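With one protein chain removed, the remaining protein chains of the complex are shown where they sit.
Lettered A and B in written order, each chain numbered from 1.
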Amino acid sequence: MSEDKAIRTGTHVITGNDAMVEGAIAAGCRFFAGYPITPQNEVPEMFSVRLPEVGGNFIQMEDEIGSIAAVVGASLAGAKAMTSTSGPGFSLMQEYISQAAQSEIPLVVGNVQRTGPGSGIVSVPHHGDVMQARYGGNGDYEIIAVAPASAQESFDLTVEAFNLAEKWRTPVIILSDAMLGHCREKVVIQSAEEFKKNIIERKIGPRKGFKPFTYEENGELIVPPPLQLGTHAFPFWLPSVSHNEFGIPILDTVPKGSFKMVKRLCDKIIKNEEKITMTESYYLDDADVAVIAYGLPARTGLRAVREAREQGIKAGLLRLKTIWPFAQTAIEKVAESVKSIVVPEINMGQLFIEIDRVAAKKGVSAHLVIQISKLHEPHEILSKIKEVA
Amino acid sequence: MRKEMRIAGYGGQGVVTLSMLITTAASLAAGKFSVQTDAYGPTARGGACYADVVIDDEEIDYPGIIKPDYLILFSKDAVSSYARSIKPDGIIFTDPTTVKKVPGKVKRYELPVQQIALDEFGKSVFANVIMFSAFLKITDLLPLDAARNIVRESVPKKAIDVNMKAFDRGIELADQAMSE
Partner (left out) sequence: MSISMLAGAERPDHPLSRYASTMHIFCAGCGYGAIAQAVTRVYAERKLDKMKYVFFTGIGCHSALPTLLPGYTVMTLHGRLPAVVTGAKLANPELKPICFCGDGDLLAIGTNHFVHACRRNLDMVLILLHNNVYGMTGGQAAPTTPTEYKGTTAPYGYLEKPFDGCELAIASGATFVSRWTSAHIKQFMNTLNKAIDHRGLSFIEVVTTCPTYFGRKNKMPEPIDLFRWIRDSAVSIKKAEGMSEEELEGKFLVGEFQKTDRPDLNTIYKEIIKRAQGD
């Protein structure tokens, strides 16, 4: 059970899917429950090899609903836990993702996106679940979603997903895709010693006076340590219905407490947007046109930006490593300094709705470059940059 | 310098294995950056498939193929789908066992790797390693010693010797093809 087995220090050439597994195990994930669905199958397959090696448990459940439910159970019992899926499987998981958001249960869901709607095409990339990641479950809640753009980032952002889940006590979704999941690249993993400095370990609440849910203190939102069944850091009753900060169900006919709970859950993520979001800027200092993208299209966007620069067009790129919460502050800043924004997405324009909203507020034009079921070619983005420059 | 290649054929022909060997050798042994991606249909075996490899000295932005420098084509379908997508100064590699004719005037090497694998090594799986070393020798894309080490590290211990022989046979085949 040595930690060396968990953190595979060195340089590897592995797929995005395998990198996700290595990232999870290095971050301390010791439980995975999943169900086969293409194109994420390498994730459970690799977990089934790796988890028992480090003393963890892999279980193949009866469906995706059971998978996320088992992950919730494992997280409540004190394990860092994860599931992964794709396509309709992600829809099936929404029920417990919504509940986990409400009960503030840290967990990670990998979504190796494929084309939809319905069964769609199983083996091609598509970013059709961007909005579902945020709005997929019932009720009002906010979520964190990260979007890796390389095999290395499939490792790094999975580690980050576990950290975010622990810190903010929320489900975190990794939005990968069929192409990234199967894309083989160099992945460098630091020494265990260095690596562990950046890991947020599972904490247990105090024995006395533990308020189990996020609460307000002097106008500040306090996110207490996660609940752990089998310790005193657990409410005597963990209801799945709406509750106050002690975990007592809200059953009043006029539910004042419900407003407070929903607001706290949403504020926890939205008001901390600047602390949670991660972005990377390329050539933006003097840019007239900004490409804003996430996942693999950000790399295509970078290529297009470089080609535009070669042709004398001042283009730049803002790459979103987190999709949710929406990087309002970073995007506003970009919108203040450019003339127009180009948004390439492998969907009919999902995050574009949000980006366009910010652009309009700042009086900047935003332009969508759609692609379906495949990566854009750089010239598609380049021609839009040239058109709007 | 960015180099792009596509390997295409049917599932089970070793398309993905070959692309993995190239990308691993480039990334680990030659100290370059490389991305391998593959495309496949819903079937496990026999469907059309291809794998792309990009190799560069710098970090790779766009992971796909814009216009390939090299094509390794293992089926007639692959020829009709991709032969015309190549750069004018690119090189196409085919095996006469599966591909007879290729349209266009691009430089082409016909390497009978399947036949050699069967005749000299008894199993068609060795065609991959023979094609791997022959391809690298002709394109001068990566140092051959480094590539040889990657093969040594990626096969089971028992199979090292025979794979080394297959690797050397590929270089021999390339020398022969280039002198013709």
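In this text, a residue touches a chain if its C-beta (ideal position, glycine included) is under 8 Å from a C-beta of that chain, and two chains touch if they have at least 3 such contacts.
Please read all numbers here as calculations on a predicted model, not as lab measurements.
Student: Which displayed chains make contact with the chain that has been left out?
Tutor: A
Student: Looking at the whole complex, which of A:Gly10, A:Pro36 or A:Pro52 touches the chain that is not displayed?
Tutor: Only one listed residue reaches the unshown chain, and that is A:Pro52.
Student: Against the chain that's been left off, what residues of chain A make contact? List them.
Tutor: Missing-chain contacts on chain A: residues 1, 30-31, 33, 49, 52-53, 55, 57, 59, 61-63, 65-67, 69-79, 81, 95-96, 99, 229-231, 234-241, 246-252.
What we mean here is this: only the chains that are shown with their structure count from here on.
Student: Going by the contact rule set out above, which residues of chain B touch chain A in the complex?
Tutor: It is residues 20, 23-24, 27-28, 33-42, 60-64, 66 of chain B that touch chain A.
Student: Tell me, which parts of chain A touch chain B in their complex?
Tutor: Chain A residues touching chain B: 11, 13, 38, 122-124, 150, 179, 182-186, 296, 299-300, 302-303, 306, 375, 377-378.
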